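Let me give you the structure first, and then I'll get to my questions.
As you look at this complex, bear in mind that one protein chain is not there, while each of the others sits in place.
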Amino acid sequence: MATVNMVEYDAAIPAVRQVYDDIMTTRKTDWINNFWKALAVQPELLQRTWHDVKSVMAPGVLDPLTKEMIYIAVSVTNGCRYCINSHTAAARTKGMTDEMLSELMAVVGMANHTNALADGFQVKVDEAFQHGGREP
Amino acid sequence: MATVNMVEYDAAIPAVRQVYDDIMTTRKTDWINNFWKALAVQPELLQRTWHDVKSVMAPGVLDPLTKEMIYIAVSVTNGCRYCINSHTAAARTKGMTDEMLSELMAVVGMANHTNALADGFQVKVDEAFQHGGREP
Amino acid sequence: MATVNMVEYDAAIPAVRQVYDDIMTTRKTDWINNFWKALAVQPELLQRTWHDVKSVMAPGVLDPLTKEMIYIAVSVTNGCRYCINSHTAAARTKGMTDEMLSELMAVVGMANHTNALADGFQVKVDEAFQHGGREP
Amino acid sequence: MATVNMVEYDAAIPAVRQVYDDIMTTRKTDWINNFWKALAVQPELLQRTWHDVKSVMAPGVLDPLTKEMIYIAVSVTNGCRYCINSHTAAARTKGMTDEMLSELMAVVGMANHTNALADGFQVKVDEAFQHGGREP
Amino acid sequence: MATVNMVEYDAAIPAVRQVYDDIMTTRKTDWINNFWKALAVQPELLQRTWHDVKSVMAPGVLDPLTKEMIYIAVSVTNGCRYCINSHTAAARTKGMTDEMLSELMAVVGMANHTNALADGFQVKVDEAFQHGGREP
Partner (left out) sequence: MATVNMVEYDAAIPAVRQVYDDIMTTRKTDWINNFWKALAVQPELLQRTWHDVKSVMAPGVLDPLTKEMIYIAVSVTNGCRYCINSHTAAARTKGMTDEMLSELMAVVGMANHTNALADGFQVKVDEAFQHGGREP
């Protein structure tokens, strides 16, 4: 169904296999999901994207599960079917329960709702909210 | 600038004042931001929206700061200027540092990036990711 | 602020003036709003766009005010500041009251809300809803 | 396919059944579509969402069919497959003909078109369109 | 699956057949893809849309392949499954290689990424970038 031929491990050139190996090691798994097999059509694209995703999703001041939920929030807002499915699975692996998923969706739904209201009424940004400060 | 006349506290009917009072009590503040003043053009819309936001953003299995960051992730993806500004301020009030904001944006940026790649190559959802289960 | 120089009536070539005249006649007004002045940088773009807008927004099986409200619903969902402002003004000219605007926004907000929930949970389309038929 | 287990009537707790019953009574039907079965994973989410949808979509200053068409306009702009299918079916039940659907789509298509042009050229909002007034 | 009945050539009225014939002549092909068969439910919608697409996609100061890639960039950003598939096929017909598709996707991914960062941090437009001029 993809618009490019997906590259399987056995047919991959060394530069691609190296990324696949790193994905499997990092994720402690023995398979590669379709997303990476599609990017592999262009090894540089695969390398850069994996390098960035690995770096961004690593534990930082935000924990990995929080990051996955933020990823889902964006993917839902964009309606990206592949990403919603893959990151929901990833979040579940990291401990997201049905109750957490429901609260996540409640916030995502409400945010999309009030985004529309704020844009629809063209509400002016309060002076107090500008410049990135705290609420008064 | 708004497309409706904003309703100030002093000019508000009792049903609107009651919501304004609840907003100020809940948020431990003494002012009302423009969003609510615009919704007040229709008291029922104000009541329902505030009731829902209050309920959804209350502490649950997800903590209030995590919910604010999810709200920001959606607002950024939609490009909603008002909501980005107001919820960044709200998140800062709840403890978000510059470092947390930067990590949040890094995840939001990367999610929008890979959403485009997954859609662009029309990557097929792996069987393993369907049905909401964990990663294999 | 626009990324092209806007074309004023007095400086316009005949092909552009002809469109401007038709806009003013159709709308029973004596001024041209900035949108058309920006398109006029390329007369063919101006002609085609005006021709299409005029044709699509004319009375049909849907009345002009309903069409304006649908236009607003799209513009709000896209967060298009110019279009929200211009079509809200157009809808008011055609009779939209504050109460109608509020109901419109309530529907637009709720639709954006449930769109997110349906995508977020990846709800499968019921067999009964497919093929464009009525509800069972 | 959904990322949560859908809750069927027979397996539902009383709080969920009560909502299902109200949906069927309100809609004069004897079945529940998948959307609600997915939300039921969290009864409070189901209750709040149904309560809001019921209230927002009820007859007001805008009639129910106009509201359904506005719902479709948003869903199309977001590309929400589930919502496009379910609300097109709902609109047909309420009397939308092929001709009305075509006019609706013509407006939705044109609005998405001119939204892009207005944003693309960064057209400045005319002074006359600000503050929510009528056209001059 | 479509929400309207698609109109096949043999069942089409003359006005529709005329458009179908022009599509086949223009594209040097002997079949009509589903998009046009769906629009044909309303002959005027079919005529206007085809007329516009034909005119916009014709060679101009931008060549047809560049135009197809721009079309894909928009369709990916909107997540429009039909359009991504049909315009990727059209671009391949016009000479787009896997390598070009990969570079296109790399730009589209990065643009969606930095769009989010610019909106997320609410970066102010530099004076030098306004008014549509060149970079300083």
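Chains here go by letter, A, B, C, D and E, matching the order in which they are written, and residues are numbered from 1 within each.
Just so we're on the same page, a residue touches a chain if its C-beta (ideal position, glycine included) is under 8 Å from a C-beta of that chain, and two chains touch if they have at least 3 such contacts.
Just so we're clear, the structure is a prediction, and the values are computed from it rather than from any experiment.
For the chain missing from the display, the contacting residue among B:4, B:32, B:84 or B:111 is B:84, taking the whole complex into account. Where chain E meets the missing chain, the touching residues are 1-4, 27, 29, 31, 33-35, 38-39, 41, 49, 52-53, 56-57, 60-62, 66-67, 69-71, 73-78, 80-83, 85-86, 88-90, 92-93, 97, 99-100, 103-104, 106-108, 110-115, 117-126, 128-130, 132-136.
Interface with the hidden chain, as seen from chain D, comprises residues 72, 76-77, 79, 81, 84-85, 88, 104-105, 108-117, 119-122.
Listed here are the chain C residues that touch the chain not shown: 3-4, 41-42, 45, 48-49, 74, 78-80, 132.
The working rule: only the chains that are shown with their structure count from here on.
Averaging C-alpha coordinates per chain places the centre of chain D 27 Å away from that of chain E. Here the spacing of chain B and chain D, counted between their Cα centres, is 20 Å.
In chain C, the residues touching two or more other chains are 1-4, 52, 77, 79, 81, 84-85, 88, 99, 103-106, 108-117, 119-122, 130, 132.
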